[in-house]
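Every protein chain except one is present and positioned as in the full complex.
For chain A:
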Amino acid sequence: MVKRVMVACVSSHLRKTGDGAKTFIIFLCHLLRGLREITDKEKDSFLFENIQTCGRHWKNCCRWKFISQAFLTFQTQILDYVMDHYLSRHFLSIFSSCTKERTLCRSSLEMLLGAYFCGRVGRNNQNLMSQLMCDYVFKCTACESRFEEVLELVDDCFVELKVGVTGLPVSDSRIIAGLVLQRDFSVYCPADGDIRIVIVTETIQPLFSISGSEFTLNSEAQFQTSQFWITERTKAIVKHLQNQNVKLLLSTVKQPDLVIYCAGLNGISVVECLSSEELSLIQRVIGLAPFVLPEASSQYELSHTALAKFCKPLILRSKRFVHLGLMSTCSFAPHCIALCAPVQGLVEQHENALHGAFKMLRQAFKDLDLNCVTQTSDQSCTSGPCIYKNSRESNELPKIVNSSIQRSYQDTVVKKKGELAKTQTNLKVCSNLIVPSVKLEQNVLCSTPKVAVTDSYQTDETLRCSSPNKGRIMDDQEPFIESNSANSKPENTRRGISYENLQVTKLARKDSILPLRYKSLETCTSQSYYSSSIPAGCVLPVGGNFEILLHYYLLNYAKKCQQSEQTMVSRIIANAILGVPKILYKSKKGNYSFPQVYVRALQALQTNQPMISNQTGLESVAGKYQLLTSVLQCLTNILTVDLVINIKRQPQEVYDQDSEEEL
C-alpha cells in the first residue's frame, strides 16, 4: 500500500517537473530507513513508560504522526531557510550574463540537457538528443528574452509538435521548420506565395435540419429546391472564401463531399478532422479565431485569417503529412521534431524524455519563491478565536483518547471548519512564521489564569512548529502551568497517562493562555516578511553536489539548533539525502569513489573553497528543491496513515452487488 502511495506521489511529481523520479524513491527509502533506525533506538524508552493498556500500534501511530508534523515544519521553514542562507551562495546561473536581459548560454544549456538525458535515453543517443533539443529550443525561440513562453507552449503542446517515425535509424531524427499535422490533405491545390488560412469548426454545407429541430417536407419539389439551395449556398460560401484569397481551409470536422469538390474547383486546399489540441496549438501560434459562417452570403469581410509561408505535403516513411509554414504571431517560431528510431518503443522513450526535458526546463526557468520569514507577527493570533469553539471537544478529549490524543486532535482539525481549518492549512502549506521566543514570553506574561480552561491542541501545534529556536518556551511557561492546574485539574490529571500525553497536556496548558495573547497582539500585527527566491535558471554541477551541500549545511544547522525534534529531523534528512550521491558513485573506484568525493567536498566547504566537480553537466536547483518538498510531502502522507484497510474485491462491480444485497 505504501508503494502505491509512493508511486502515485512520484507520478504526480513527474507530471509536474519531468525530473527526479528515481531520486525521489531513493531519497524516500533512505528517509524511511532513517526513521526506522531512530524509532528502533527509542523503543526501549517507550516501553517502560507504556504501562497502560493502550496498544502498541496506536502508540506508534501517535509517534509517526508526531514525526510527520516535524517533517512538515522542516519542509515549510527550515528547508527554505537553509536554501536561502547557505546553499544559495553556491548556485550558478545558466544565463550567460547576470544583467536584466537574460540570454541563454548554449553550452550551459547543453550541459543541463546532457545531464538530463543521461539517465533517460540509451547511451548511444544521449548526445544526439541533447543536441537536437538544444537546436530545437534555439530555433523555436523567435525572441531571445521570451523563451519561457516558448518552453511553456512546447510543454503544453508537445504531442502535436513531434512526429514519430519508426524504421529509420535514430540518427535520422531532425527538426522540421513549420508545423506538421499528422494527416493528409483532403484536397491539395499547390499554391505559391503567402497562403491565407481560415479555420472552421462546423460543416460549410448547410444541413437539412440541425439537432433539436424538425424539417417538414411537403412535396418533392420542396425537397429538390432545398437541395438546390444547399448546393448554391455552399458554392457561394466557398466562392466567397476564394474571393478573399483564402488558399487553405483547416476544419475540425469532416466536410461533406460537396465542400471538398467546391474547394478543389476554387483552388482551396482542405485539411479535415483537426483534433482540438492541434487547433489550439495553431490558434496559439497564429492567434486565429475560427471563421463564423455568415448568415447571409452577401458581402462579408473576412476578418479571421492568417498567413502561412508555405503549405505542402510532407512524406515521412511513405506516409503523407500536411506541412504548414505558419507565420507566428507569438514568440514561438513553429518547428517540429521528427523522432526516428528502429522500433516504436524507442520512439516513445525519446518522446517522453524530450517532453520531460521541456518540463524540466520550464521549471528551471521559473523564479521559485522561498518563504523565509525572520520576523513576524504571531501566527497564533488567527487561531485565537477558534479556541473557544474547540473547548467543547477538548473537554471531552480525555474520554475519547485515552492513548491517542494526537489522533483525536487530528480528527478535531479535520472536523473543524472555518478559521481553524484555515489556520491549519496555512500551517501545513506555507507557514513559515517563526515565533520569536521573546514575544512569546511577553504574551505569556500578560496572560491570566482565568481563561486557561479553554485549552486547545491546535495552537499547541502551532507553537511547536513555529520556531526552530524557541526551545525555552516551555520553561518560560512553567509558572503558569501550575496556576492553570487549579482550573483545569480534572482533565490534566487524567491526561497524564503516558509520556506523550503528558507532553501534549503540558503544551496544551501552555496554549490555554493564547486567547489572551491574541488580544494583546492584535494591535501589534506588524509583519515583516523576508521573502527570497531561487532565481530562474539556477544550476549546480551534477554528481551529488546539491545533496552534499544540503547534507553539510543541514548538519551544521542541526548542531546550532537547540530543539531536539528539529535536530533529529534535520539529521535524518541530511543523512538520507546523502544516499543519492552514494548510489551515484557506487560503481566508481579509487579517487572517484564516494568516500573520497565526500571528504574532498567537505574539506572544500570547510575551508570556503569552491567545490570541484569531476563531471560535466548541470542540474536545475529548482527541480531539486521541488523534489525535496515533494518527497517530504509524500513522507508525511505515508506517516499519517495509521491503518491500511485492504479490500480484496474489485472496486466497482462488487460494490454494486453488495449494496443491493444489503438493501
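Observations on the structure shown:
Note that in this section contacts are C-beta pairs under 8 Å (C-beta built on N, C-alpha and C of every residue); 3 or more make two chains touch, one makes a residue touch a chain; residues count from 1.
In the analysis below, contacts and distances are computed from a predicted model.
Missing chain, UniProt name from the options "26S proteasome non-ATPase regulatory subunit 4 homolog", "Lactose synthase B protein", "Origin recognition complex, subunit 3" or "Molecular chaperone MKKS": "Molecular chaperone MKKS".
One of A:93, A:166, A:328 or A:352 touches the chain omitted from the figure, and that residue is A:166.
Within the whole complex, the absent chain has one touching residue among A:119, A:193, A:287 or A:345, and that is A:345. Of the candidate positions A:15, A:36, A:139 or A:317, contact with the hidden chain is made by A:317. Mapped onto chain A, contacts with the missing chain fall at residues 122-124, 166-172, 207-220, 223-224, 227-228, 231-232, 256-262, 264-265, 317-318, 341-346, 650, 653.
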